[in-house]
Each structure stands twice: as structure tokens, then as C-alpha cells.
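A single protein chain has been removed from this complex, and every other one stays in its place.
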Amino acid sequence: MIIGLTLIVVLPVLVLTPLILARYRYGRNSEYRPHWAFSKIADTAIWGVPFLVVIALAIVAWRGTVSLDPYKPIDSNKAPLRVQVVGFDWKWLFIYPDQGVATVNDLVIPTHRPISLQLTSASVMQGFFVPALGSQVDVMNRMVTRLHLEADQEGEFPGKNMQYNGKGFHLQRFATHAVDDEAFQRFADRTRRSGNALDAHVLDALNEKSTAAQLTQEIEPQNAVSKPAALRFGSVPHDLFQAIADHETPDWSSLTSKVPVSSGPATPDDRGEKQP
Amino acid sequence: MNHESHWVLGRLDWSALPFWDALQHPTTMNIVNAIIASGAGAMVILGGLIAAAALTWTKRWRWLWSEWLTSPDHKKIGIMFIVIALVMLARAVIEAVFMRLQQAVGLDGGFLTAEHFGQLFTTHGTIMVFFMAMPFLTGIINYVMPLQIGTRDLSFPVMNTISLGLTAAGAALVMVSLVLAPFSTGGWSGYPSFTESAANPGAGVDYWIWAVTLSTLSSTLTGINFAVTIYKKRAPGMTWFRLPLFTWTALCTSILMIFGMPPLTVATALLALDRYLDFHFFTADLGGNMMNYINLFWAFGHPEVYILILPAFGIFSEIFSTFSGKTLYGYTALVIATLAIAVLSFTVWLHHFFTMGQSAHINAIFGIATMLIGVPTGVKIYDWMLTMFRGRIRFSVPMIYAIGFIMLFVLGGLTGVILAVPSVDYQIHNSLFLVAHFHNMLIPGLLFGMLAGTNLWFPKAFGFRLEERWGRRAAYCWIVGFMMAFFPLYALGVLGMPRRSAAFFEPTYLPWTLIAGIGAIVILVAMLFLLLQLWVSVRDRELNRVPGGDPWDGRSLEWSVSSPPPEYNFPVIPEIHGRDAYMRQKESGGGAHPRPDDYTDITMPANTAMGAIIGMTGFLMAFGLTWYEWWLVMAAGGATLVALVARGFTRQRTRTITAAEVHRQHDTWLRELASLRPVTRAEEQSSANRGLPASPVEGAVQ
């Protein structure tokens, strides 16, 4: 639509320019009017047509922007799933406040249910983007931005940081796993049961400049090889997101259990799909 | 990075050497990168030494000083600006090729470290904008504009030397950062809080801040100088609506510089306060807000892209009409369109951050405002097509660039409209789509414009035409290379590849990055051809001499004087009776070069060392600030102050050229003119073209 409208102005240039060049090439003795410099009809057209096109484009742009506003909740008969996203250098933390769990670089979401994201950065500005699911939005320190997504089908969709934030920037990627409701529930339950606690020590590790792989190496060295880049936390301070956004200390006392690091962490196929 | 400060060296220590890191951690990757970085540093040192040796060998130091560095002549200053631009262009293109090669092999790795890649895109972007594009267009305007409006100099020739000195200082600082590394990795836009000392404590960001500051100060002064010149120094009869279109665009660009540069000065100054004195403008804590920076930066940044593009529009306007042998179509519309673009350019800065979470309505309004700029731009394109329509189009090198421009630029416009729709921008913001878009505007627009302008006015400045064959090959390589290097980036952007990625992990990207890599090589070849063109032209200069001064059957006043023009430009200031002043005179039949009744003494500004001094002290201050060498900052700052105050006390500010001398020189030229054979346009590209066109209309029909 946008391209089509713009082509109304662009295409004649691409087509007519070569024709003019061929026809009025020096030496071809076509008509020559060295002093011709104005035509009312031509001028009306070259001002008028682009102007009309821009008006049409403006309408398209206005409608599109308002209806695809990433801040606008998605219409659905299901209640949205809340996810809080924190950008660190160079990994993403996903907190599920209603499930009381969190993951690093692994966004598991149910299909056909609106996802309501709140985003902030614990470091410099970053850009949160899952190309297959919709808009990108900037995440900024001390600020909370919003984004609403919905996955129409199951699958794995890569997500990225779009805003350069240092040498690990290109490694700051994550997987979005869209699964059915049941599998999602399973994921939440297992993570709650078996994941580590996201305690002060883990938060310190998250705050370091490191990729998810390096982070795993640090807090779960035994899993670093088999399962790089996806950490699960079964217990999270209830105010963690807000505390990070406000530069305050989370309420560590709200951690329910302190599962020792070695007690059977979640495995990748824990998501519920394709269980062997 | 250690932060203890030595009292002389400040923070400068061994670790600034580009190979230091590799000595400490000799991994293969580090060694490869150290070799590349040290090679670049060595090139800088070697280049400096060779230049110095050549000057000593040919005993040219004094000549350099008195004929060039201290010359207040706008033509020489213009040429020096362009020399800076070309040197920096070479460096930035080589850096671009390295980036493209890195991404061509960048699946899961590549050969550059992420840190090195970060410095490459930052220096490339910073250099291209501040030390290639700005000096290039400043140089061309400097050279051409006074000639076009019929005056002998800019309003403030001494300030002009200072502008040159400041730009040279900034460029030198970026060059020095190759030897005493590192440079910033914050991109050309330098967004905090990434560039705050908390995240980036090293000297890199400081280099960037001071280099950019020197450049903006230079451009602000340049803008004032150009605007006042055009306002006050036009020849009698050169009314506003008789100005050549290039001068109009120069005026609009200058006004944009006057109003558009201060936001950047403020942004970098506040960032410097944050970094040096622990202020909290853009930090995350203690009440800072980096969104202020982003707004300030783009309040500069968007007008900046029109500062870059408008002079190129002016150049193309001259080219389309000259090489079509025709009056420019829709002069008034073009002027209005230029003014409209200049004004609108201040109202759209928000489109650079649609994704920061403002309300959809605000985004939509700014998106629509952005599309509105497309209207005057589209009008210009059609005006140029109508200029060619029913003309006699000659495919000289400038015209090839111009045609490449018109065809490619509209595609950039198309993708610009796409990006201006916020809901679409959400999908491709900060992806390679954006990189493809702005290069699509800047290379066919700005760079082709500058190269076309160089081909167009070179014979004016040096007295001989540039060789056509190599010039044409270079132009074709630029066009093809550009398409190969950047069209794939549109695809990569749609596939979701973020800009500034040192590496990637999607095999689907590979074919596209490979094509883009080959395209970059073609561009490198184009650079080589430009060099060959210059070399061949200088070698064969006797064949291509144009003493008549008018090789292209030009239309504006610069073609009415000899090539190169006398330092006072016009023996007698011409009187203007209409648009296309010189063409009018040629067509009027009264003789293209009337002999004036009498000559008068001409007062010209005397040589001055101010530019050299301020350039030097500016560089030393910036260098001292970068490395925390406070004694140097204070000494250089003190010297600047002394120089400025001392300048106020000088009274020997002008030099007089006697009427007799002017008369003698003019006579010599007129005699030479009389001996030339007028040529038709058919012979334009042959050595028969001595710069004296046959009576125009007849010549064009052949």
C-alpha cells in the first residue's frame, strides 16, 4: 500500500528519465527549446500529484500507526499474560510476575493469548525485538516501556537486541518459544519447582558485562556446556522489575525457597513440547 | 584502562599503542586485529613523514606556508577543505570495506574483534559526516559561491581560515586516534548512557567528543560567513531571484548550519561535562535523562542531513541545465522547494526514535511531517527531468553522476517514505534497512554531487579538464558498486539483521552479505579509478588546458573569468541584468568578455596566520582534554586567547593590487582569449576544447 502509493511518484522518474535521455541525447536532433523553463500544466502536476500522494499516505500512516500501536492492548477474550523484560549487558531477563518465575534469554509464551510486556534496562539503552511477532521497542534505564504481542502459532522465534551496547551486542539474542497453554503451564510449574532462586548473587552476576553463555558459566558451571544461554529461576523477588527500574534494592525476603544451585535445573526440553 | 594521571602524559601510556593489547593477550584474533590497527597507525605516521620529506626535498615549506596555510583567498581555502575531505574519504571508505568484508565472512565470527568493529563503524560514520561531507561541501561552496555572486571574497576571510583550521584540527585528531588508540565505539550519534564514563571510561569517547566539537564550531563559523556573504556581497543587480541555484542551496545550507549546529554543540558539551566533571545530564542516576541527549542530537541530526544534501541539489541543478544546454526548468519552484525543505527539516527530528515509546499520535504526526518533505523533494526531481526535456543532453562525467543520482535517489526516497511510517519503522528501525536507506540518500545524493561538482569545477580551479575516460569508469563503478553494496542491505534489514553487528548466526544472511562485500570492493575500485583519473589528468594537463575559462558553455558568472581565476576573481565587478548572468551576456551578442572602461585599485585581505594558529591550539587543546593533560590544555587555551587579543591589535589587514597590475593581467588574458578557437559542444571532450565555446545556441545544435 505504502510502496504502491509512493511508486506513483517514483515510477515515472525511473521510466521517463531513460526515455528523455535517449530522446534528447546530444546529436539526435530532436526538438530543442533552450529557453523553455515553465509550463503551468507540468507544474500543477508535479506539485499536485506528490501532494495528493502524501495525503493518501498520511491517512494510511495514521491508521496503521494508531491500530498497530505497541502500547495498545490486543483484543482477546483471554486475559493477557504479563511478562517483565529487563535488558542487561548482554542478555535478557524475563520475569513472569504471576507465575513467580524468571528465565534468561528464553521467552516462553502461550499461543493465542495476548502477552503484555513491560520493559526496562538495567544498563544502557537497548532495543527489544522479536521480528516474527511484531514491533520493536526501546528499553531504557529508569524508564518502563510497553509492548503487546501475540503468537498465532507454535514455534521458535529468534529475538534480538537492536541497539548497540558494546562488544557483546551481537550475542545478545534470545529464543521465543510459543507453546500451547498446557505446555506453558508445565513450563511454569517445573521452573518453579526446580529452578534456582534469583538472589542477590545472581543479580550481581546479571549486572556484569557478560553474554548469557558467560553468565551460565558463572552461576551454573555444570550446565554451561550442555545448555548454554538459558537459565531458569524458580523464585524471584516479587518487586524485582520495579526495583531495577527504580534503582532500588529488591525485597530479597520475598524469595520463597533457596533451591541449592546443584538441585536438578530445568532442561531445555522442559518446555513440554516434544517430550521424549 | 588505568585512571591514574601522569602529570605530563595524563592518562596516556603504553596501552594506547594499537598493538599493546595483542602483546598482552596474543590470541590469533588479537594479533590479526593488531596488525590491521597498527598498519593503519603506521600509514598515518608514514603519510605524515612522506609529506614532510617531500616538502623538505622540494624546499616547499615556505611556499606551503605563504601560498596556502596563511592565505585568506576563498579559492585556496576551498581547495584545502576539499583536500581534507578526499583524504578522509579514502580512510572512511577503506574502513567501510573492512566492515563489509567482516560481515561477508561474519557468519559465526569473522576476522575482526567486536571492539575493533565498533571503532570502525564509529570512525567511518563520524568521518564521513563531519570530516568528509562537511569539508567537501564547505570547500565547494567556498570556491564557487563568491564567483557565482560576483564578489572577490567572503565577508570574513580571516574567520574562513579559522574554520579551515578547526576542521583540520578535528580531522587530525581522528587520524591521531589511529596511532594512540582507541576511538569511541558509540557510533556517530554517540548516545549516552553508553558513552558516559560509567559504561565507557576510556579515551575513545573523548576523542569523539572533541573531534566533533571542533567540526561543529568550524561549521557554525562557516555558516555565518557564507550567509553574510550571500546577504551582503552580491554584485550590483544580483537580486535574490537572480542567484544561481547552487548559491541558493548554499544559503539555505548556511542557515541550517547557523541554527542546526548549536544543538550538537550543546549535546557534546553536556556529555563532556558529565564525563569530566561528574555532572548528571544523561546519566541514569541522580536525575539525569539520556532522552534529552537524543532530542538534542537529532535536533541537529535531521537538519544536518539537509545541510549535506542541499548543496548537492544545487550542484545537480547547475549540471542538469549546463549539460542539457537549457535554462533550468522551474527556477522559482526550485527555490521555494529548497526553502521549504530547509524549514521543514527542523520539524521532523522525532522520526529517528519512533521506538522510544511516545504515543502513537505523536509518532504519526512526525511521520506525516516527514513525508511532507517528500513533496518539495519530488518537485525538484521532476524539475530536473523537465530541464533535460527538449534539451541537448551531453553525457560528460558530471552528467553521469547526475543521472545515477536521479535514478537511485528516488529509490532512497521510496525507502524513506517506508521508514517514515511509524508502524513499519517498528519493524525495521536500527536494522540494516536503515543503513541501506541513509546510504542510498548520502552516496547518490551527497557524494555523487560532490564528485560531480569536482569534475565540473576542477577546470575552473586548475586550468585543465579532468580526464573523461577514467572519470567515467569511476562514475560507473561508483554506481554499480553502490547498488551491489547497499541493495542487499535492504533485504538483510527486512530479514531482521541489526545494524552495527560484528557477526551473525543466520546462514540465510550469507548470500546478501557476500554480494554487499563484493560491492564494497567495486567501490574501492571506483576510488582507485578516481585516483587514476587525477593522475592521468595531471599527466596530460597540457592536452586539456582551458585557458578560456568556459569549457562547458556555462551559465553563471564563474565561467566568465579565466581558469584559474585571478586572486581578485573579477578585474571589474560585473553588473547583473538577469538570471544565468553569463549565458545572458554570451547570448546578447555584446561579447562575452567586454573590456572595461577603466580599472581601479583592488584591496584584498592580507595573509594571516590566525587559521593556522587556532587550528594548532585547537588540536592541542582537544588532544590534551582527551588524555587529561591539563598543562597542555591550559597552555593551548592561553595561546588561543593571546592570539585572538593580538589579532585585535593588528592593523595591517589588507593589501592593495594596483589598477595598472589588474589592467595588465586582464589584457594578457583577453589577448589569449582572442587566439583561441571557439568549439561546438561536439568537441567538448576533445583537446580542441580550450574553454571558449562557440556562440551557444548554434553550438548546442551543433
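Per-chain numbering from 1; labels A and B assigned in written order.
The definition used in the following text is that a residue touches a chain if its C-beta (ideal position, glycine included) is under 8 Å from a C-beta of that chain, and two chains touch if they have at least 3 such contacts.
Assume contacts and distances are computed from a predicted model.
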| item | value |
| --- | --- |
| Name of the absent chain as recorded in UniProt (options "Succinate dehydrogenase / fumarate reductase iron-sulfur subunit", "Cytochrome o ubiquinol oxidase subunit III", "Transport permease protein" or "ABC transporter ATP-binding protein") | "Cytochrome o ubiquinol oxidase subunit III" |
| Omitted chain - touching chains that are shown | B |
| Contacting the left-out chain in the complete assembly, out of B:L69, B:A169 or B:L270 | B:L270 |
| Listed residues B:L296, B:V662 or B:V679, member touching the removed chain | B:L296 |
| Option touching the unshown chain, where B:W7, B:W57 or B:F649 are the choices | B:F649 |
| Sole contact to the chain not displayed, among B:F98, B:F156, B:W298 or B:F353 | B:F156 |
| Given B:W63, B:Y231 or B:W535, the one touching the chain that is not displayed | B:Y231 |
| Hidden partner chain, residues of subunit B it touches | 155-156, 220, 223-225, 227-228, 231-233, 258-259, 261-263, 265-266, 269-270, 273-274, 277-281, 283, 285-289, 292, 296, 299, 603, 641, 645, 648-649, 651, 653 |
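The criterion applied here is as follows: only the chains that are shown with their structure count from here on.
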| item | value |
| --- | --- |
| List of subunit B residues in touch with subunit A within their complex | 113-115, 118, 185, 187, 191-194, 199, 284-285, 290-291, 324-331, 333, 353, 355-357, 359-361, 363-364, 367-368, 371-372, 374-375, 378-379, 381-383, 385-386, 388-395, 403, 406-407, 410-411, 413-414, 417-418, 420-424, 426-427, 429-431, 495-496, 498-506, 681-682, 696-697, 700-702 |
| Subunit A to subunit B touching residues, read off their complex | 2-3, 6-7, 9-10, 13-14, 16-17, 20-21, 24-27, 29-39, 42-43, 46-47, 50-51, 54, 57-58, 60-62, 64-72, 123-125, 127, 129, 131, 134-138, 140-143, 145-146, 158, 160-170, 173, 247 |
